[in-house]
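As you look at this complex, bear in mind that one protein chain is not there, while each of the others sits in place.
This part shows subunit A:
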Amino acid sequence: MSLFLAVELDGAGAHPAAWRASGAAPAAVILPGPLREIVTAAEEGGFTLATFADSPVPPSIGVDIAGRLEAVGRAAFVSTTTSRIGLAPSVPTATTEPFHLAAQIASLDHASRGRAAWVVEGSDSAELATVGTDGPPGEAAEVVAVVRALWDSWEDDAVIKDVATGRYLDPDKVHHVDFVGSSFSVKGPLITPRPPQGQPVVLAADTLGVAADIALVSGQDRLRERADAARDTGAGLVFAEVEVVLDAHRPAASRLADLNRATPWTTRRTRYTGSAEGLVALLADLAGTFDGVRLHPAVLAVDLPLLVEQVLPALDIPARGDTLRASLGLVKPTNRFEGSTR
């Protein structure tokens, strides 16, 4: 059974203490060179999609990594040096203007020639304080809705360059979106023409309640039920979230124990600790329930090469297409404004 594989590439790895075990200078996590190398490694290894976790506040306010570059910037930076892998920055819905967010992801899609995606994130109170609000916005679904409408605000064939009539574009094919939400409205159209994929791929946790192309499911309980529920609410694909610590120069369990002595790793995700063969078996098992898996390597410098050398070759990973949607078998959606002259 085939399985799509995404990989999370933030910082030194998913474990908060990963920087202690990566064998690189601590500042490597905020430098462009190492970023380019890690994304290239993931692309060459065969991953369908790379994700870049982010937040407007530091990953750690304790002893671990306090620095992080903004994720759309990171994804855009590698867009011109990669050619097949999908690029999915995390962007919260509350701390960037929805209009800017739509333009940023659309621009990433143009720069990467159709490989952009967006991991939708909610915000906690510290994150909301960066934009001077304290109440929970409770409007992630509205932001996703308006961003999707803005991506459609230019039809694909809006630019006509008709010298005879002096028209660069056909004004009937560029549309106001006239979005009215509970606490904000957006007129449109977007400043950026329709992205090559039409709709860049939207990823979101199934618990976030937004219209996603890929629902991300964390945890160990009721997995099949949750996958089915996500599909029922419109997700084209459902991915499981899996943390990975592999046997390397030392057994995975003792690597993890060392890392956890520095900083305990507490998350709600499924965690696999063990041999590459065991992970292959787990992924084959998950393929019965999920369309794909997003892997969270504990230490990128150690676990990513092992995944590339020992795990991906043993799996049935679908060949990548010209765009991320094509790689994922998702069709380019019809523009909602097609035929409308508004």
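Rule of thumb we're sticking to: a residue touches a chain if its C-beta (ideal position, glycine included) is under 8 Å from a C-beta of that chain, and two chains touch if they have at least 3 such contacts; residues count from 1.
By definition in this document, contacts and distances are computed from a predicted model.
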Absent chain [UniProt protein name; select from "ABC transporter ATP-binding protein", "Alpha-ketoacid dehydrogenase subunit beta", "Multisubunit sodium/proton antiporter MrpC subunit" or "FMN-dependent oxidoreductase, nitrilotriacetate monooxygenase family"]: "FMN-dependent oxidoreductase, nitrilotriacetate monooxygenase family"
Touching residue (missing chain; options A:Thr48, A:Ser90 or A:Ser107): A:Ser107
Hidden-chain contact residue, picked from the options A:Phe47, A:Phe99 or A:Phe337: A:Phe99
Selected from A:Ser2, A:Ser83, A:Ser185 or A:Ser254 as touching the chain missing from the view: A:Ser185
Interface with the undisplayed chain - residues on subunit A: 19, 25-27, 30-32, 35-36, 56-70, 72-74, 76-81, 95-100, 103-104, 106-108, 110-113, 129-132, 154, 158-159, 161, 163, 165-172, 174, 183-193
